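We show some of the complex, not the whole, and keep each chain where it was.
To keep things simple, chains are lettered A and B as they appear, and every chain counts its residues starting from 1.
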Amino acid sequence: MSFSTVSFLSDYGLVDEFAGVVKAVIGAIAPGTTVVDITHQVPAHDVRAGGLTLARSIQYLLPGVVLGVVDPGVGSSRRAIAVEVGTDPAGNGDGVGEGIGVSVLVGPDNGLLAPAAAIAGGARRAVSLTNTDYHLDAPGQTFAGRDIFGPVAAHLCLGVDLAELGEEIDPLSLIPGIIPLSRQEDDRVEAEVLWIDRFGNVQLNVDPSEIAEMGDRVLVSRGETTRAAVRVASYADLAAGQVGLVVDSYGLLAVALNRRSAAEELHLAPGDGVSLAMAAE
Amino acid sequence: MSFSTVSFLSDYGLVDEFAGVVKAVIGAIAPGTTVVDITHQVPAHDVRAGGLTLARSIQYLLPGVVLGVVDPGVGSSRRAIAVEVGTDPAGNGDGVGEGIGVSVLVGPDNGLLAPAAAIAGGARRAVSLTNTDYHLDAPGQTFAGRDIFGPVAAHLCLGVDLAELGEEIDPLSLIPGIIPLSRQEDDRVEAEVLWIDRFGNVQLNVDPSEIAEMGDRVLVSRGETTRAAVRVASYADLAAGQVGLVVDSYGLLAVALNRRSAAEELHLAPGDGVSLAMAAE
């Protein structure tokens, strides 16, 4: 089993050379590998945001190697891991099994990879990356993307088996990710803001089915402030200044305005709590 | 006719995973395709800026597929289109004809692609992307780059003909792009700022031939403020603080300073009107 693509997410930013050097290292070890940058602008050290981004993206990244590096504990005792997900264990070469091929997630064991692994069906196998034969020598311990994770991702592309990369560990021992769940309370849904995108759309952890009874107008409350939102299919269906609820591209509800930032309009940030309730007739 | 390269411009930004996921989708459908990021930092919803950027770039992107996504009307009734430009209609495989090979522009029908199509010689054929066999299933309608445009670009690379992608439409029915024209008034040229680049250089919609009579010193006016600019060939020819007019890399006049921002110095922004006039002897 080998791979031709590494999907790469990090909090390295694009000003320093970090992401570029990791890609150069991957290319040197496994020439011809395609590296797809998912984003390198996860907020610094924000494991939650990185984990949610990987979770949103993962179904489009498989089969392949997924390299995630948001790693405030770099160089400490936190484990470096590779996690196999997906089906097709026989490795029959078609790369697919029940819709998702076998793939490997590589990164620190701090919860970053866990939400994506869960969405991909859960970890089948996991190893701690203790075999330094597959790492680069380095003067310091602060750049594991270049010295450990990148080289391991490249060797996985070349066909190195997980078992070669280090000692097998119990998938149940991995640090879990945090995916906040919404909850029904009386006639309200208590939700949380998962993500604000570039356009200011506010993704909530709410499936449309959870508010199916509420009809076309829904009250969106944050603390003392309440706004009425109308259910629409696209941003352009909203009049100027009108607050809407759309089913976003990941199938979750998002608060949105037409060509304006809903996050600014409603003063919402990731992690904020939001209540949804039916509007009076 | 197939393509090996997709040039990709959008207003997705580089913080969210949007551009990365589109590239992953293209790679999954058409493995080995090279995706060249032109920019993903077109200002949000700014069709004019995106259209001008594509127009500046287009001659360097052909032959190939050009994917442009600045799409405030995503999910609404605006059409999704593919537009064939260039010559070599016989598809003889050499990829060139009268200087530009046949290429396909893919994106929303909102004027974004029109300036580039015009520069590439005009639309030869156009289709509305109504054949959902070439799209991805998606829970919402807000991410056409991932679900429609990216998959279509990938299938074009694989050799799918335009006619397979949807119903043919009249190229004359496409939404036109807006390219502001300069005009001669008395002894002045009334111009408009097209673009401010990272270095603060101010591109005007003025060909050097339009001010050929004005000599080496030209008055640049914005409202009540007038500055004298000297014609030079390169930024380094300017003394510290001196305002210059250079022929920029696209053959248009740009107001510039040496190692400083002309846009800041002259308080200019895209869309601003500027007058050029001959300086007194």
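Everything that follows uses one rule, which is that a residue touches a chain if its C-beta (ideal position, glycine included) is under 8 Å from a C-beta of that chain, and two chains touch if they have at least 3 such contacts.
No experiment lies behind these values; they were computed from the predicted model shown.
For this homomeric complex the structure file specifies 3 copies in total, of which 2 are displayed in place.
In the analysis below, only the chains that are shown with their structure count from here on.
The distance from the centre of chain A to the centre of chain B, with each centre set as the mean of the Cα atoms, comes to 32 Å.
Every residue of chain B that touches chain A in the complex is listed here, in rising order: 11-18, 20-21, 23-25, 27-28, 31-32, 44-45, 72-76, 78, 138-143, 146-147. Chain contact summary for the complex, chain A toward chain B: residues 4-5, 7, 9, 14, 34, 36-41, 53, 56-57, 60-61, 197-199, 201, 233-237, 246-251, 254, 258-259.
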